[in-house]
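Okay, handing you the structure first.
Note that one protein chain is taken out, while the other chains of the complex remain in position.
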Amino acid sequence: MNDPTSLSLTQTIDGLAKKSFSESDLNKAYGDRIKKLNPGLNAFLEVKENSKGIPAGIKDLIAVKDMQMTCGSKILEGYTAPYNATVINKLIDNNVSFIGKTNLDEFAMGSSGENSAYGSAKNPWDKNKVPGGSSSGSAAAVAADLCTFALGTDTGGSIRQPASLCGVVGLKPSYGRVSRYGAQAMASSLDQIGPLTKTVADARKVLEWISGPDAYDSNCVKSYFKSTKRLKDLKGITIGIPKLKNQKGSDAGLDIGVLGVMEKAYQKLKELGAEIREIDLPHTEYALAVYYIVMSSEVSSNLARYDGIRFGSTREKFGDEPKRRIMLGTFALSTGYFDDYFIKAAKVRTLVKQDFEKAFEKCDVIVGPVSPTVAWNLGEKISDPLTMYLSDVYTIPASLAGIPGLSVPCGFANDLPVGLQILGKYLDEDTILSVGELYENATDWHKQKPRLQAPERSNGGQAKL
Amino acid sequence: MKNKKPEVVGAFDTKHIAKLANLILSDQEVDTFTLQLVSILNYIEHLNKADTNSVDATYNVSPNKNETRKDTASVCLTQDEALQNSTNTKNGQFVTKGVFKSE
Partner (left out) sequence: MKYEPVIGLEVHVELNTKTKMFCACPADYFDKEPNTQTCPVCLGLPGALPYINQEAIEKCIKIGKALNCDIADQSLFERKNYFYPDLAKGYQISQYRWPLCVNGSIKVTDKDGEKLTIGINRAHQEEDTGKLSHLNGETFIDFNRSGVPLVEIVTEPDFTDTEQIRDYAKKLQWIVESLGVSEANMERGDMRLEANVSMRPVNQRELPNYRVEMKNINSFRFMVAAVEYEIKRQTKALEAGEELHQETRGWYEDEKVTYLQRSKEEANDYRYFPEPDLPSLAVDRNLVERLKEEARMAHPETKIEYLVNIRNLTPVSAATIIRQGALSYFEQVVEPLEEKGFPAAGTASIIINKRIDRINTSPEDFIAQVVRQKSQAIDDRGELEKIVQEVIAENKKSVADYKGGKENTIQALIGAVMKKTSGRSDAKVVKSILEEKLK
């Protein structure tokens, strides 16, 4: 094996065990690839080659001791984490090393990567396009084979959406499945750390590593994630598809090309034996509004610690998006507005959560698009915050309910990747991973890699799009 | 929502909110943010249509209750680690410009 960088995590573990290559070879190969490709992709903000371990990219708002943690912001330029996040300790226990901290929208606020104070990461499929956000660097790094896998965080879609736009797998675990200790909080009641990987089996492996009860996070569930399902096909599985407001694709700006890819994906699921059923999630029209009130309220409080005294610069170094959300959240919590905004949103959140509970009485998983569009041009949506917010419309409801969500590559529209979102019951990552795995094995989308100028590969280069 | 909602640009008290949020905004920022935030708030208005009479607020989606820990001491950061990211420290303490009005 000449170049192990194209291997999945599972293949890498296997290759190391078989001694097809050493850990040192592995890290050098990824290191060389990063040196060559990162300048053009800006996926990594800090790179640190090790000679040992399986190299992973870590979103730069997760604390890795003695490495930087900018949170994509100028306010934390120069900050060095004095402790490890819980997930980092768990990865270390599983022979993972950290080849770099990945780029992100500032404080996880964004859906394109363009809100990074260190320049946007680029989409490896087309460097003029956004990679998605906020885990922009993590998605780009995995898509470009700059690491074996990466960790991101998902609050309203920040793992699933960039995974979809970059053609990789992204998993948002159930809320409380993975400890949040060590990740700068965005919205405390919504955030989850999760994997971005080359295959669904990889995502399952990483989830096994990073999940579990934690003495530092009181919201972490006590039970352990167990992989029990081994589905041969989807017979016996009922898949719910929420009815779109307008099948002609004008639902929340759903692109016709994306709709076409989705329909082929649903067809494939049917071929695999699944029963498809239309379901109704009547309150999802309110989900975006609920999200922006709840999330920004929690954000306004979570970012109050940035006073420049114990760490960081003073508050004027926040970028525009953090300032906007802090203002919005402060307003929603303020006297005279708290009941009408924060409490109202928290009540409607209950309705959104109940929608899913009712739907899951009739189906095992819910599928649909991750993003209304494929990757758009850098600079295209950045001037209007509200337009940007609308790109999260499919991912937000699951975050509000706390249920798990997987994004799996399911095709291309205009030569750019499209992701299939698979949502499951609370704590049922097992089923969504199994459905995802079956779909992935029955298709070849995950084998396609972006065309990038790179060191020669012995297996003959990239797939044509 | 009641009449308190900011319907008109300028009725949203950006300066007051910025003060509460400990953000110092330039006049330019005040203007731009006011426009953007009012537009976002106008979008959020439609939340009013949702009937929430029969539900409680959800503050937390974790099933946990009564999560507490034993009163046993653990290892702390060293003084150096605690101070390592500050730009102004003296004699083991963090330093900031004088505050005399107490909370």
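So that you can tell them apart, the chains are marked A and B in the order they are listed, and the count of residues begins at 1 in each.
Quick note on the criterion: a contact is a pair of C-beta atoms (placed from the backbone, for glycine too) under 8 Å apart; a residue touches a chain by one contact, two chains touch by 3 or more.
Note that this is a predicted model, so its numbers are computed, not measured.
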- request: Identify the residue among A:S8, A:T330 or A:S434 that touches the chain left out of the display.
  value: A:T330
- request: Check each of A:N38, A:S116, A:S297 or A:T350 against the chain that is not shown and name the one that touches it.
  value: A:S297
- prompt: Residues of chain B in contact with the chain that isn't shown?
  reply: 20, 22, 59-60, 62, 64-74, 76-79, 82-83, 90-103
Query: Touching the missing chain, which residues of chain A?
result: 61-63, 69, 71, 76, 79, 81-83, 85, 180-185, 187-189, 215-219, 297-298, 300-301, 303-307, 309-311, 330, 333-335, 338, 342
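Keep in mind that, in the parts below, only the chains that are shown with their structure count from here on.
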Interfacial residue positions of chain B with respect to chain A in the complex: 1-2, 4-5, 12, 14, 17-18, 20-25, 29, 33, 36-37, 39-41, 43-44, 46-50, 52, 55-64, 67, 69, 77, 81-82, 84-88, 94, 96
Partner chain B, residues of chain A touching it in the complex: 78-80, 82-83, 175-176, 189, 215, 218-222, 283, 285-286, 288-290, 292-293, 300, 304, 307-312, 315-316, 318, 323-324, 326-328, 330-331, 334, 336-337, 340-341, 343-351, 353-354, 385-386, 389, 401-402, 426
